[in-house]
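I am attaching a structure below and will ask some questions about it afterwards.
Note that one protein chain of the assembly has been removed; the remaining protein chains are unaltered in position.
Chain IDs A, B and C follow the sequence of writing; residue 1 opens each chain.
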Amino acid sequence: MESNRPRYCLGLLIMFMVVFSLGIERTANDYILAIVSFTGINIILAVSLNVTNGFAGLFSLGHPAFMAIGGYTTALLTFSMEKKPLFLPDLPQWLIPVHLPFFPALLVGGCFAALVAQIVGISVLRLKGHYLAVATMGFLIIVQVLLNNANSITRGPLGLNGLEEFTNVSWVAGWVVVTIYTCWKIKFSSLGRSMLAVKEDSMAANSLGVDLFYTRNFALTVGAFFAGVAGGLWGHLITAVTPGSFSLIMSFNIIVMVVVGGTGSITGSVTAAIIFTLAIECFRPLEENFGIYGVGEIVISLVLILILIFKPSGMFGTGEPKFVTGKYKQLSPTNGK
Amino acid sequence: MKKCFITIGLFFMSLPLATPCFSAEPIKIGALYSLTGGMSSIDTPSLRGAELAVKIINKNGGLLDGRMIELISVDAKTDQKAAAIGAKKLLSNGVIAGIGHSDPSFVLPSAPLFQKKGIPFVTSGATLPTLPMMIGDCLFMVPFGDDDQSFAIADYSFKSLGVKNVAIWTDNSMDFTKTLSKFYKQRMTELGAKIVLEDFFMMGDKDFSAQIARLKNVSPQPDAVFISSIPNEAGLTTKQLRENGLTLPIVSGDGFDTELIVTVPGKELANDVYFSTHTYRADPRPEVIQFIADYEKEYGVPPENAFAPLGYDAIALIADAITRAGSATPKALKESLAKTMGFKAVTGEISYTRPSRVPVKGVSIISVKKGEYNVEEIWFPTTK
Amino acid sequence: MTHKKHLLHVVDLVKRFGGLVAVSDYSLTLEQGELVGLIGPNGAGKTTVFNLLSGVLKSSSGNFFFNSQNITKFSPAQTARVGIARTFQNIRLFEDLSVLDNIKVAFHMHHGKGFLNTIFHTKKFRQTEKEITQKAMEFAELMNLTELIHEPAKKLPYGDQRRVEIARALATNPKLLLLDEPAAGMNPQETAELMRTIKEIHAKQDMTILIVEHDMRLVMNLCQRLQVLNQGQLLAQGTPEEIQNSPEVIKAYLGSPKENPHAIC
Partner (left out) sequence: MDFGYIAQQLANGLILGSMYALVAIGFSMIYGIVRLINFAHGDIVMIGAFTTLVLMETAGLPFPLVAFFVLLTGCGMGILIERISFRPMRGAPQVTGFIASLGISIMLQNLGILTLSAQPRNFSFPSYMQRILNLGPVSFRVVDVVIILTAFFLMVALIFLVQKTKLGIAMRATAENIDVARLMGIDINKTIMATFAIGSGLAAIAGLMWGGKFGQIDPLMGYVPGLKSFVAAVIGGVGSIPGAILGAFILGLSEVLFVGLLPPIYSSYRDAFVFGVLIIILIAMPNGLLGKDIGDKA
């Protein structure tokens, strides 16, 4: 039915990622590598938030909370056994011998975030629009407060540090591919269609037999899983997690990427995540040379507002651009009406 | 639009790459401070202090037969991610040392990266005493540890102010303030004082009426209240306590070392406040007077808080170590820094003689009476 | 159970909004394969009846049974699952989705959620998707939409949007189809076409249809049986001829001289 173009694109993406990550890890310096890794993590975050916010239309501000849950879980699971008694003397007994390698730890982190999302979903998914936004923001703040106060496990405001630097460009690239692939598959499937339908008109979708709660909760959970994984990658990239890192500001930043890219468009989220991460870094030399710190943020905000004025649906709208999807083979070129 | 972005992006990306590395002429030092976001009110003065030090050193002919210091400053944006990226940026720029940060939460993601490369990192403001242990032999602290400043003010409040019952207010959102309270509590209990009330608030709080009402109702009434906060809440707590008719002494650590405790409540109400801090405020030593004069001349305002001289000292300390080592390689610098003995910094003499490598420095006890700052005594750590 | 033979059996349905009684003691019995019209002046409560039957609103009292199952408290999704599909008076399409995707959404409930199948792109998944597309195309063809399937729904003219909505409702494979003013906003030619299609659906698929409509010509020509609602109450029911000659009905319609056949009620 549909064109093979997406499959080629996926193949190209994987090939590009392999070549790119191998190439850059050999040639670039740490700074470039860090930016590339953060770009990748931002792609994961934006694409996965797009499932929640873009496909299902749930205006969630809680993405960093899921990141924090995934990040802390992964960090505790991979924490070096020698350092544990020194850094975390009050750790509950049962947690002391628990140790996992990086990959399973990431999965556990993601799954735990997804599990929490299920529970949160049960309580807040009845809310709509801005009310949901406030409730998820509340969830984020509650998670922050709990992390801040659960000293024995999280070391409070200081956070967990001294994590192994597991995350590198290859890890991130791998997860970027997995995220994009999964979200793409969801979008172009029965599940994704029902999410989009729920976003467009929940009552009509419901009348067509779409289970609103299941669909919304599923969208939240998928988003949370990848946010959790991204949190794990994030923590092992900067080797520390603290409650303050997973803030409302971060939530705003991810939402900006989703909106600028086009709510619902995976290609858009990827592009916007790349542009935003790089743009912020690009302003650094300017700020440093002239001592005008904060100018980068001002310019980016201005550009953001201009984009919203002149292209309110974002760069790609809800859809995916033609160069990725290809033309529908069956479509007879009709220009009727 | 997109193309435009990418073009601009590539242009700026290429800037740091394109700058050719001059043949080791200037000595590059990296500075990591949060110049935007919540920490900026604390970190910006530090950077200004550091820049002042660099300017003075370069004006006097630089180091090692005329090599200039080049201070590369990166904004950590009150964000750990930016702190880590910033550290990597500095390291890939070939700095021989890094300075910065006034809070351990930001030292922790950036300093280990320096440690890994064997490049020394001098934190100008983070006072967590376990930092050198957590990061390694490349981390050096300019300030004293929180244990010292807490012990100092505890000793003073017990012995000189005669405080037998004390209330403790802690900003529970920061590690610095929690640590400060922990050590104060420890010392006061050792001395035999009683903690009659422990209360908490969060950074960014503006209204302390609930805490004040509780303080008024506690029995027995405390002889003093210890407020562990950063400068942003120092003036507010003082003002609100005094306005509510509480005249008991307020004691604190270097978070209270700010003009705000006088300007916010006004001179009348800024009374009976005591805090321990870096020995520079109201201190007659020549290096302090010189620093304040230079700072005022450069920026038109007196140093905003104690973090300004600390930033200045971080550079001065490195410069001293480079001069002593006669070389500007990271390895030599690290060894030379570790051997620092009796370096006369603005904020007190620095010697790394302790096994913990937290400097043994004098701690000033400052009193504020009707808006006037006075040095009450200089406290020295007794142990080790 | 006395409702055994009936497809839909509504008993004394009441809906109150605050103090206002929108529908009172409404009853209806539908047999398999009937085509029944529900008419009445503006504000008579016709759409409220539809909203109750499709689970969008919850009844204040009364019950209704579908294939002798009590579905009074079912959600819209559950109602759709047992086999009741509906269209909306003010068209509710998924505007940003293409016509084809609009129809495809209706298959969701029959093909399960299959998350793992979706992710791993299994053979079963591909087969299902293929089937869905094929069937959706069939329904598009039925409603004469083949040429428009890749257009976003919002770009379609009014009449086409109505037809997409009907196609979408049919795609849920219902036993009972509720059509809420399907001809509203259509020109006479479109209406005639629609009438033909409804007849076709009714005949070919042995579909039971309940229709709310203002266009009297359409209703009289199409329906075997009519119910008249007035101020929430059942005024009369019978064959089109009986209704046309009923004095109560004439009074009710004449009693509201400002009647506008296309107004929103």
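Observations on the model:
Simple rule for what comes next: a contact is a pair of C-beta atoms (placed from the backbone, for glycine too) under 8 Å apart; a residue touches a chain by one contact, two chains touch by 3 or more.
Values in this document were obtained by computation on a predicted structure and should not be read as measured data.
Partner chains of the missing chain, restricted to those shown and counted over the full complex, are A, B.
Annotation: of A:P6, A:G174 or A:G294, A:G294 touches the absent chain (contact as defined above).
Where chain B meets the missing chain, the touching residues are 35-38, 40-41, 44, 172-173, 197-202, 204, 206-207, 209-211, 213-214, 216-217, 231-232, 235-236, 239, 243-245, 260, 263-266, 304. Panel shows chain A; residues 59, 123-124, 126-131, 133-135, 137-139, 141-142, 144-146, 148-149, 201-203, 248, 252, 255-256, 259, 263, 292-295, 297-298, 301-302, 304-305, 308-309, 312-313 of it touch the chain omitted from the view.
What we mean here is this: only the chains that are shown with their structure count from here on.
Chain centres computed from CA atoms place C at the largest separation from chain B. For the pair chain A and chain C, the distance between mean C-alpha positions equals 41 Å. For the pair chain B and chain C, the distance between C-alpha centroids works out to 72 Å. One finds 35 Å separating the Cα centroids of chain A and chain B. Counting only residues that touch two or more partner chains, chain B has none. Per the touch definition, chain B reaches chain A in the complex via residues 1-2, 5-6, 8-9, 11-13, 15-16, 35-36, 40, 72-75, 79-81, 83-85, 88-89, 91-93, 104-105, 108-109, 112-113, 128, 134, 172-175, 178. Chain contact summary for the complex, chain A toward chain C: residues 1, 182, 185-186, 189-191, 193-194, 196-197, 200-201, 203-212, 214, 218, 264, 317-318, 328, 331-332, 334, 336-337. Chain C contributes residues 54-56, 75-77, 79-81, 85-86, 88, 92-97, 101-102, 104-111, 113-115, 118-119, 121, 125, 128-130, 132-133, 147-150, 157, 168-169, 172 to its touches with chain A in the complex.
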